[in-house]
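Dropping the structure in here first, questions after.
Missing here is one protein chain; the remaining ones are kept as they sit in the complex.
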Amino acid sequence: MRAKDQPTALDLPMVDPLPPETAKYFDVCQDKLGMIPNVLRAYAFDIDKLNAFTAMYNDLMLAGSGLSKLEREMIAVVVSSINKCFYCLTAHGAAVRQLSGDPALGEMMVMNWRAADLDARQTAMLGFAEKVTKTSAEVTEADRQALRDVGFSDRDIFDIASVTGFFNMSNRVASAIDMRPNPEYHASAR
Amino acid sequence: MRAKDQPTALDLPMVDPLPPETAKYFDVCQDKLGMIPNVLRAYAFDIDKLNAFTAMYNDLMLAGSGLSKLEREMIAVVVSSINKCFYCLTAHGAAVRQLSGDPALGEMMVMNWRAADLDARQTAMLGFAEKVTKTSAEVTEADRQALRDVGFSDRDIFDIASVTGFFNMSNRVASAIDMRPNPEYHASAR
Amino acid sequence: MRAKDQPTALDLPMVDPLPPETAKYFDVCQDKLGMIPNVLRAYAFDIDKLNAFTAMYNDLMLAGSGLSKLEREMIAVVVSSINKCFYCLTAHGAAVRQLSGDPALGEMMVMNWRAADLDARQTAMLGFAEKVTKTSAEVTEADRQALRDVGFSDRDIFDIASVTGFFNMSNRVASAIDMRPNPEYHASAR
Amino acid sequence: MRAKDQPTALDLPMVDPLPPETAKYFDVCQDKLGMIPNVLRAYAFDIDKLNAFTAMYNDLMLAGSGLSKLEREMIAVVVSSINKCFYCLTAHGAAVRQLSGDPALGEMMVMNWRAADLDARQTAMLGFAEKVTKTSAEVTEADRQALRDVGFSDRDIFDIASVTGFFNMSNRVASAIDMRPNPEYHASAR
Amino acid sequence: MRAKDQPTALDLPMVDPLPPETAKYFDVCQDKLGMIPNVLRAYAFDIDKLNAFTAMYNDLMLAGSGLSKLEREMIAVVVSSINKCFYCLTAHGAAVRQLSGDPALGEMMVMNWRAADLDARQTAMLGFAEKVTKTSAEVTEADRQALRDVGFSDRDIFDIASVTGFFNMSNRVASAIDMRPNPEYHASAR
Partner (left out) sequence: MRAKDQPTALDLPMVDPLPPETAKYFDVCQDKLGMIPNVLRAYAFDIDKLNAFTAMYNDLMLAGSGLSKLEREMIAVVVSSINKCFYCLTAHGAAVRQLSGDPALGEMMVMNWRAADLDARQTAMLGFAEKVTKTSAEVTEADRQALRDVGFSDRDIFDIASVTGFFNMSNRVASAIDMRPNPEYHASAR
């Protein structure tokens, strides 16, 4: 039986005490988000793993890119919808609602992205993310060219591929260990 | 048309000159492996992305774990076989051949892991990796318990999940951008 | 281009004026729900079709049954999640939130029902609904017996099968004609 | 063990005596078809459910439509072939043979509709029914437009969607409760 | 456009004149079956290919085996149903009807073999044929043992595997070249 406060089905308690750098990072989360996302608590049994995860996450989702932060979150949710990852749909669905100011858009990404009235660029972006998620072995140059044709650069294509790949990892880790999202997400930005 | 030396289908040249740390790391690769793996060259257009990738990779595949390095490579190849990723099957198939000293084992992981005569522990490990790859949303506590029943700790389960997740990311990025393996892998450890 | 107010992608205006019985039914909806559900407006181009739909719907979802109304709505959402029907996930996800008073439960049914901590009875019920949705041809007596073993009667099994079947119809009609849910559902019972 | 005469695997006897309206309807069936279709006997444990089913069925399959009765039966059989529903393939396969006077056409609908030499209109119709059955979430405006391009009206599209949806319901209910077709169908119109 | 009499979509006329051995074999077919099965006419553009096909077919389906001829035909139809091969379903569906004297059994094999009330032995046989057809890479010793447990010998298992394999070949060749069955099959043994 998992303890009420335990973020996953695994009995892997956080390092105690947390190293000062980590403690400070968690304090920032608490201040800015009003919570420490459970994914961070889940990795905090091993600070190297936590740091590797956050470094990659922050680079992909927050660093400079030809994709807006909202677009990266849209990819995150579409991938998570295919993989039916409860954690990621909850956390990143909230992010789409918040960044877009459009709660229905968040729901569409969770439920069926084709229901959204997207322009050609975002349709191509999500179509590529879907194909890479479902049948990556069938991707060919024609698929990349279709992205270039709607204005994406090669660097943008790298970013679409990377974000898609990242959530295919994250979805599987979260589902494999039954990671549970912070309850605050559900009502956020509705 | 991609240049002969280009590691992917994207026109994203390496930072030039490489920062000293990176240059040194590449030299170590050249010395120890006789090559710079193309995945590193592919990420070297952006040193932050390269560092995030190598930090996570090295932690997962080389740091301490209840899983042997060979077992982690076996998971890598089984996942890559499901996703039919040419890059990862080539590079990590070679690693299985090398670490095991058993070329046929490498081929079995590439072709059909059920052909290998594995013990109950490794069968459960690869069965879990397969399920997490194909239908992660259907993983339940019974699947985790089956791993515990053959002797895996919760920390081991985390590692199986993480390695499985990582190659589900890597496979997709590699296929999405048509990353090509260094030709040296093909004849290695046959 | 569909008109802003049009509930589907098809140009099939409502009968005008509506017959008195229908007008009255729509008034009741407006009073009780604060809206006329778009599915009713979508069928109202042909009153016989509307009546056939509402008769079946009301019998299945509102008439007496060994399944609670909430349980029937849970089945509705799980089926719709498999079929990724934006309309039904939106409308019936709201119903689960409302009937259960548990917004997270509604999200779990939409995102991945296995994330919910359900008892053996409801787990069996949703597992059967999932199998009937995905691979109905493989249902055997053992599947029905598993429902009896957790306390369902033959009549209950009929009801689980019927509700599952109904949403497999409804999901497909809604997606085939791009039926859009009333926007009021999104914020309801969060 | 099911009784020899029982139309499904569930022990749900018909209301006894049947209400006069129902008894009369069953008499008409016996006179016109030489049998009471088992689907009616299966629903007759609850007259409201029976009436809701027959009202929807008769409206969809027998009322006026831009689709001929044969075309609606062709859709019924193609959907049932995808879902491998023994009851519906038997009953509606017979209907295609009878309405078309072409036994081989009935067999083609049951076995593989692409084997039939159909015109562009019927090919589009069955292709749409197949997509709505298998991957309804991927239907887009382009699919509807393809139907309009071969001459279907928006009302016709509604009818194709509705018949397709209906048999996706009916197939699942029949398989879930192991409904068995009347034996008379097998030799009919060969 | 294919000629009316042409057995496939390919323009590959029969050797003319047929060699005496072949002509004699075709005469025997005409006498015993009332027709020359189109599969023989389809291969008769090359007598070596025809002979290789008939030698394998006759050995598998007609030579001594622990499986009855009917059981081999049941496997043939179940495999062909999964692959939706119009030619083989038509020809071998007729064979099941004829050999069993039970038209409904033939229909069940075509439509959904799980609808038939089979004993444990035949259920295991068809379950194995289904798994070998759909997911042969997942067959393990446990699957073979399940066949031994209901009384099959290792030789019988070879025969089940061989017949299953053969129709997975035949179905694909027939569908790939649009081979059409002789119309006589449709009404046969109804």
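Observations on the model:
So that you can tell them apart, the chains are marked A, B, C, D and E in the order they are listed, and the count of residues begins at 1 in each.
As a convention for this text, contacts are C-beta pairs under 8 Å (C-beta built on N, C-alpha and C of every residue); 3 or more make two chains touch, one makes a residue touch a chain.
Predicted, not measured: the structure shown is a model, and the values here were computed from it.
Across the entire complex, contacts from the unshown chain go to A, B, D, E.
In the complete complex, the residue from B:Ser65, B:Thr90 or B:Asn168 that touches the missing chain is B:Thr90. Touching the missing chain, out of E:Gln122, E:Ser170 or E:Ser188, is residue E:Ser170. By the touch rule set out above, subunit D reaches the unshown chain at residues 112, 114. Touch with the hidden chain on the side of subunit E covers residues 9-12, 45, 48-49, 51-53, 55-56, 59, 63, 83-85, 128, 132-133, 136-137, 139, 141, 144, 154-155, 157-158, 160-162, 164-166, 168-173, 175-178.
The omitted chain makes contact with subunit B at the following residues, 81, 84-86, 89-90, 103-104, 107-108, 110-112, 115, 175, 178, 180, 183, 186-187, 190.
Here, only the chains that are shown with their structure count from here on.
Touching subunit D and subunit E together: C.
Distance from the subunit A centre to the subunit B centre is 22 Å, each centre being the mean of its Cα atoms. Chain geometry summary: the mean Cα position of subunit A and that of subunit D are 43 Å apart.
Looking at subunit E, residues 112 sit in touch with two or more other chains. Taken chain by chain, the contacts fit none of the simple shapes, being neither an open path, a ring, a star, nor a full set of pairwise contacts.
Going by the touch rule set out above, the chain pairs that meet are A-B, A-C, A-D, B-C, B-E, C-D, C-E, D-E.
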